[in-house]
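A single protein chain has been omitted; all remaining protein chains appear in their positions.
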């Protein structure tokens, strides 16, 4: 398996799980089928779209070919027809979600580095790529974005893993850095879930 | 009347009706005059602005000359001063709204095709152009966007009409395709309203 194919596979898995997280949340709010698909779509491509708009990489990624749109439509349809199965798979989906989180962070950082941006800005860009699809999902569903108040470790994993990645990149082989960073972010996220790590609030 | 002038006239009618739909919603929420004008503005230009940002066509359309801004300001002022009249015209405005929906879909699709995007992506782009002004209006007014939960046929008309348009375009004269697609989308929307067609939700 080549280096390209493993990122493509994880990226598609990431899009699928982000779509499912959107459609499940939309079904909980009793939206119609069109609304459910749109929320799934926004959750899956929102972070990458904001990233591309901020750095001026247009047309944005999901518009360049039809693959992403078809994957999202297919996933959305399946999650509507097999809603109980997807609900029962939520724990399994968290693993893919964590993998997607790691991969989307690194994809975002690499795009920023390629555009010649400061490494610190690139870490912010990677975190936006990974997290802001979920922020848009919550906004459209009229919730305060979960990212900001659940006190779960989510963006923190992206920031720590992403910062380590840009620090190590000049000294080590890029493919190894990517792989280790993705595993680190995903693992950190899953451990945080398992062990219920939380950020402090200010009370 | 030339081909250009009929689209320009319908486009301005579309902007006017979208502005009115925004200002009426904002007055229901008891915003101040500035807030009312801004909501009207965002409703009218929101979809086209998101479209232009996604494909990288900047400055976005409404910034290229002062006409759109003046039309929206004038319409907003009138709808504030003659609020009862506009309320009583709401059924008439629905016809213009449906025409605007059709025209904005086709304008969005044509912009996407001109940018060399996949026809399926162009249908999504046309639907975004037509529908996302209303989504932004609802977001700013702190409602779950009506698009997602009223179960009215709205975006569905754009998607079906838009898809038919890009399929027919290679075989038929563009002007005829545009005219037929606009009439189809508008008529579909009005029929759906009249006959109370709805999308299923998932319960």
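Going in written order, the chains are labelled A and B, and every chain counts its residues from 1.
We adopt the following convention: contacts are C-beta pairs under 8 Å (C-beta built on N, C-alpha and C of every residue); 3 or more make two chains touch, one makes a residue touch a chain.
The structure displayed is predicted, hence computed values, not measured ones.
*Asks:* Give the residue, chosen from A:93, A:130 or A:155, that touches the chain omitted from the document.
*Replies:* A:155
*Asks:* Looking at A:12, A:66, A:139 or A:168, which residue reaches the missing chain?
*Replies:* Answering carefully, the residue with contact to the hidden chain is A:139.
*Asks:* Pick out which of B:95, B:139 or B:168 touches the chain that's been left out of the picture.
*Replies:* The single option touching the absent chain is B:139.
*Asks:* Counting contacts across the full complex, list the positions on chain A that touch the omitted chain.
*Replies:* Missing-chain contacts on chain A: residues 53-56, 112, 115, 117-118, 120-121, 124-125, 135, 139, 142-145, 147-151, 155-156, 198-203.
*Asks:* In terms of residues, what is the contact footprint of the unshown chain on chain B?
*Replies:* 26-27, 29-36, 38-39, 49, 53, 56, 58-60, 63-66, 69-70, 80, 83, 139-142
Rule of thumb we're sticking to: only the chains that are shown with their structure count from here on.
*Asks:* Indicate the whole-number Å distance between the mean C-alpha point of chain A and the mean C-alpha point of chain B.
*Replies:* That gives a centre separation of 31 Å.
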